[in-house]
Structure formats: structure tokens, C-alpha cells
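With one protein chain removed, the remaining protein chains of the complex are shown where they sit.
Note that the chains are named A and B in the order they appear, and that numbering of residues resets to 1 at the start of each chain.
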Amino acid sequence: MSNIRQFTDRLDALSFDRMYGGDFFLTWEKSPQELEAVFTVADALRHLREHNISSRLFDSGLAVSLFRDNSTRTRFSFASACNLLGLEVQDLDEGKSQIAHGETVRETANMISFMADVIGIRDDMYIGKGNAYMREVAHSVRQGYADGVLEQIPTLVNLQCDIDHPTQTMADALHLIHEFGGIENLRGKKLAMTWAYSPSYGKPLSVPQGVIALMTRLGMDVTLAHPPGYEVMDEVLQVARSNAHEQGCSFTVMNSMQDAFRDADVVYPKSWAPFTAMEKRTELYGNGDFTGIDALERQLLAQNSLHRDWECTEDMMRLTKRGSALYLHCLPADISGVSCAAGEVAASVFDRYRTPLYKQASYKPYIIAAMIFLAKARNPQKALSCLESSGVKRWKKADCACYCQ
Amino acid sequence: MSNIRQFTDRLDALSFDRMYGGDFFLTWEKSPQELEAVFTVADALRHLREHNISSRLFDSGLAVSLFRDNSTRTRFSFASACNLLGLEVQDLDEGKSQIAHGETVRETANMISFMADVIGIRDDMYIGKGNAYMREVAHSVRQGYADGVLEQIPTLVNLQCDIDHPTQTMADALHLIHEFGGIENLRGKKLAMTWAYSPSYGKPLSVPQGVIALMTRLGMDVTLAHPPGYEVMDEVLQVARSNAHEQGCSFTVMNSMQDAFRDADVVYPKSWAPFTAMEKRTELYGNGDFTGIDALERQLLAQNSLHRDWECTEDMMRLTKRGSALYLHCLPADISGVSCAAGEVAASVFDRYRTPLYKQASYKPYIIAAMIFLAKARNPQKALSCLESSGVKRWKKADCACYCQ
Partner (left out) sequence: MSNIRQFTDRLDALSFDRMYGGDFFLTWEKSPQELEAVFTVADALRHLREHNISSRLFDSGLAVSLFRDNSTRTRFSFASACNLLGLEVQDLDEGKSQIAHGETVRETANMISFMADVIGIRDDMYIGKGNAYMREVAHSVRQGYADGVLEQIPTLVNLQCDIDHPTQTMADALHLIHEFGGIENLRGKKLAMTWAYSPSYGKPLSVPQGVIALMTRLGMDVTLAHPPGYEVMDEVLQVARSNAHEQGCSFTVMNSMQDAFRDADVVYPKSWAPFTAMEKRTELYGNGDFTGIDALERQLLAQNSLHRDWECTEDMMRLTKRGSALYLHCLPADISGVSCAAGEVAASVFDRYRTPLYKQASYKPYIIAAMIFLAKARNPQKALSCLESSGVKRWKKADCACYCQ
């Protein structure tokens, strides 16, 4: 028996009116209650799916995806979320497109949006560009709607930018909520977001940045640890500090993986590139300086290789609370002796946490669907209740072909 | 409150029986009443969408798209139209396909059509090829249906060929109908379809050809203007002349952009390649003569550069009726100082007409959907009425998750 009341009652206690008709760019632009509404709707949608009840908010409609970087997890999560709500994904593959040299973002945004309900964008490669691009798209379609060009305003979902990766970190947080038995239980838990060695270079900063900004918001004691030189974006550090202050928890930056791991409830060891190097790379690309890019890459690999000891080994794990902190990763991980000679994590550690890691990833489709649901349902509690009471089956597996029985 | 009667009443006054089960290749193969039926159904479908009423004519079904040239606008318009009617687009990407050397069009057409309700094709690069290819596909699937291979005949929609671009020009015309307050108000209006300078070469002729053929059909006084040497296909000139004769309007060809713009109600300045050059290029490709193609390209660019004064400037616009003709373009435009040093249109002109240009483009999904609707609904009036009265919501945004309320 499904009972959606457990979720709608929680929603009744929260204030999230601003989310209807809104976009999702950065977690720190949302109030704590708005974030909790996303977690709650994600759980409610998973509950409906477990009970084989259709969650289609749309009878037809398009969701446009634009991936400016390769992606498996996020691409499938977005496709799954949209399908769950009744939207068909249409990929804007810039290679197949006739986007003219000099064509404005405003023009492209309108041309793809005549029947678009959602636009999901991944654009994480260049500092100062990805998030700005998303905002320009969102602004353009609002203008198009105001001008009578579009019949509806597509909701923009940030599928990873240069600053934040909200669908990833919200999924990470929902995983923690379930592991610790409630959002209130995150308060006071220690989370170590640490750099880790990787033989590849130039990994985006959006995950560590997003994690420190979100987890301090949820009242966790967060440590950011990395070798000197691997600093993240300054404005996100400010956000984390300010959150810690507001929430009465702590945010600490240090240069020792050991110290960060010590007594941690949760560890998130992951490689990333220095912010300043990414800034420089953005500039080099802008100038078309490919010799400079090659030189930068060699320098970054050499710099990484000085910190091979930043690996999440069994010894490291023993430093954590009762030696059994929860290990997180956004996947794919660089596993020593498996995907590379030496990497972010020892094979035995990774193997031990494989099932929780997969569960962590499994929340992403529901988080994306919840972000869309809250932007598209004027009264989400009533929408969820009606989905449940209409009883339309997602999959007519049982004994009868009728959707309603 | 939706009131679909305004559209079904207009349809009742029109004769368009032949469209059920038919294809859409060229606008001049359709009667004026059939064209008006397309405009009317397009408006009706937009009306339903504005009133959040589902327009799904299909519970399931496939629409196959084949783009032999890059496309953003037409690709998204086709996807939007199909989704609106309940069809899922499956792209025939010839690069990923196993279409054997020498495999017949007839074979491929049947192999992709076992469950296809619609086939949309863009094939505009080679003179004498694109439209012929579409007809061969349409003929093949009719044969397949007659032979008991296919359960249904997919409707073929021309998404741009070497001769015509009907989904573009019909959208252009619907934009004019709305701007001038009715199809009857197009009669006697002056439209200047003129060549314009572009620093690129080899742009298709289907838009100017389609425009002169369609707008004369609708009773407009049409001028085609281009530098000597930029002649379009002779058979389309004949169509335009014959239309003008039948409709009691005028069709004039001249070599002066100024004279064409003078006193025009509508201007459509756009670059294209000389028909004879496109014919030659087709022949060179056929012979695999890449040296010849390179030489031809250099020659075409040189030829273009002799006519840099064919630009839609503010001075040019001042020549038009009250200095405020409606400016049309199929987009993307070559905007001087924006997308190129010197191009088809001055930035200030383009900027002033940005919103109407986007509206012009916004009709294309509805035009495509209307073409499909008329081919697939035996009694479109009844189908539209039933969609309205069944009241299935496209988007359950309001207060309830029920599709019908």
C-alpha cells in the first residue's frame, strides 16, 4: 500500500513557493526549506515508483539536453527523470546543429524552446563560462515568453557548471540523509572533502565546491583538504564559511588528508585541478594557444605526481570514526591497480563501498525529477496525492493490462 | 476557456479531402484551400497548447527523421511537432547505419518504416536529387504497404529539398497572416524576396524559390531581386508567374535591391547560390572532382564579393512602405558586424526585428504538426473538437495531478 501522506505532510511544513516557475542554478541560492522540499519530493517520487504508480506530470512535452562534455551518469539520470515525468528528451548536439558563427545565445535558446518544458545543460570546462551561459539561456527564454514567442518558460536545470554540480551534491546529500536516518541527523557529523591523486589532470572543481557549499548548509562540520596550490574558487569558500556561521557548524580548510580524515563520519576523496590552472586554461583556449595548453597540461600532471600519497587507502580509512566512515565518490573513480597504477582510492576500499556508492548515484534521477516537479507543479502536495489516488500504473505487470485497477 | 469552434468552422468551409493519407512535397501541389487548411489547423493546435489541452493524435508511434544537412531549427521543430501529436522521433543517422553500398532506397525506406507513421527528410544540397529522393521514399513505402510489408503508410514531410522548403515558407506565411490580421489581407501586399550578400557560399535556393511560389499563391505582389547571375530554378519561376496570373497579382524579377524594396510591405533579403553553380557543384560531386569543387567555391566567393552593397541597411529599409516593412528571415542571418564583417543585414535592422523574427520561426512546429494532422485525421474538425472536449491536460500544472479535470 502506498501512503504519500508521509511526504505531503512534510511538504506542508515547508515554505518553497518561489520554486514554482523557477530554475536551479546553485544550491546556495535556495533556502534550506527549499532544499528540503527537493529531498522530500525526490523521496516521494521514488516511493511512487516503488509502488508502480505513474509520476507523469506531462502527457507530452520536450526536455532539451545540452552536454558540452561527455557524460554517462548525468545524461542517463536526466533522461530517466524526464521520462518519469512524461517528457521526451531531445538532445541539442552542437555538432549536428547549424548554430551559426556569431549566432547569439538568445537566438539559439529561443529556437530550441518553442515546445520545451525543461532545458538541462552541462557546461563545466571553462571558468566563468558555464554558469554564465546557463543564466543567459534562462534569461533569453524568459524574454521570449514575455515577447509572446514562447508558449511556456522552460525550466533550466544546471547539470554541472564551472561553479556547482547541484544534481550531484543534492544526490550525495540525499544518500547521507538515508544513511544517517534523517536530514536532522546530518547536523554535527564530520565530512572530509579531500583532494586525491589522479594520473589525469583538469578534473572539474564543481563537485568539491558544491559539496562544501551544500553540506555546511545542512549543518555538517566540513573540512576541505588539499595540497597547497589546489585551492578552489574563492567565492565558494566564502559561501561555505558564511553557511557554517549561520548554521552553527564548522568549515575548515587544511593541507593534510590525514587530519581531515581523522574522526570523520564521511569522506569524499576526489581529484580536481587547481582553480588558477583552470582559469589559465580558459584564457589559453580563448586565445587559441594550444602550445600553452600542452605546456599547462604537462605542468599539471607533474604537479599532481608530487602528491601520490593523497590516496584513500585502508590506513587512511582507519583514521576515520570507528574506522568506518561512509566513503563517497561521484564516480567514476580512479582506482589504484584497477583503472590506473595509482589513483584516488585503494581497490579494497572501493570494493567495500561499492553498493553504497551505487546507491549514492541512484538518487540523481529522483533529485533531477524533484527539481523539475517543484518548478512545474503549482501545488506539489496535491499533485502527488492525485498521482497516488488516480492509481495509474507505470508498468502493467501484474495481471491486467489496465493502467487503472 | 478554449473555443475550438472558431477553427473548425473555418475548416468546414474548406475542401481538403485529398490531404488525408497524403504527403507534403511542394506547396504548389496543394490547392489554396488545402494550404488554408494547414494554416487553420496550425492555429488550432497552437490554441489547444495555449489552453494546455493535449493534442495527442497518437498513443504511441514513431516519426523517422533523416537530416542530410546540419539543422537546429528544423530538427527541433520536427521533434516538437511529433511530440505534440504523441509520436517519438527516431533519427536515421546515416553515419551510424549499416546502409550498404548499393542498397536501394526502396529497401532502406521499408526497413525503417515497419512502425513509422511519419518520415521527415531534409535533403537540400544537390540539384535534382533531394526532392526526387523524397518521392522515391514515399513511393517505396506505398508499395510496401500494398505488398503487405507495412501495416501503415508513413506520411512524408519535406523538411527542405533542392526545390522547396514548405515548412519554412508556410511558417513565414502564417506569420504574415497574423501580422496582417488574416489571410485575405495578404492580397495586394508587396513582398520583396531579394538576394543579399554573404561571405559564405552555396546557400540553398529552396527558401527564395519556395517564397516566390507560395506568396504569389496567396495573392501577394511579389518581386524577386538579385544580381545578374543569381537566377533561381526556371520551373519555379514558371510556377510563380502562373500563380500571379491565376491570382490576379504580380510577379516581377529585377536586378535592383533598391527597386524591390521601394514601397514594399514585406522584405525577405537572404543570400543564395546561383542555380547554375549549384547544378555544376552537383555534377562535380557526382564525379568526385574535388579540385573542381574548390575552384568553384573560390569563384562563388569572388562573385559574391562583387555585390557587397546588397545589404539590408537602415537606408534600404527607409525605401519600404512608410519605412517600416516587415523584415523576414529564415535564420540564422549573416549580420554585419556581428556574425561577419559584412553580411545580409545591418545589426540595427536585425535587432529591431528580433521579436517578430523569433515569432516567424515559432510557427514552424505548428505548421509541421498541421501537415501531419491533416494526413492522419480522417475528420480533422471532429478530431479537434474531441481533443478539446476530452479535456486531457498536456501539463498537470494547476492543482491536481489528474489529466482530466
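Assume a residue touches a chain if its C-beta (ideal position, glycine included) is under 8 Å from a C-beta of that chain, and two chains touch if they have at least 3 such contacts.
On a predicted model such as this, the values are computed, not experimentally measured, just so you know.
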Next on the checklist: Touching the hidden chain in the complete assembly: which of A:D43, A:E88 or A:D123 does that?
Outcome noted: A:E88
Item to check | Hidden-chain contact residue, picked from the options A:R10, A:K30 or A:R46 | outcome: A:R46
Checklist entry - Which of A:T8, A:T27, A:T40 or A:S54 touches the chain that is not shown? => result A:S54
Checklist entry - Can you list where chain A touches the absent chain? => result 46, 49-50, 54-56, 67, 69-73, 75-77, 79-80, 83-84, 86, 88-89, 331-332, 334-335, 338-340, 354-355, 358-359, 361-362, 364-365, 392-403
Checklist entry - So which bits of chain B touch the chain we can't see? => result 57-62, 64, 88, 90, 92, 96-104, 106-108, 110-112, 114-117, 144, 147-152, 376-379, 382-387, 390
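We take it that only the chains that are shown with their structure count from here on.
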Checklist outcome for this item: Two copies, chain A and chain B, superposed on Cα atoms differ by a rotation in degrees, nearest 5, of 120
Item to check | Centre-to-centre distance between chain B and chain A (centres being mean Cα positions), rounded to whole Å | outcome: 40
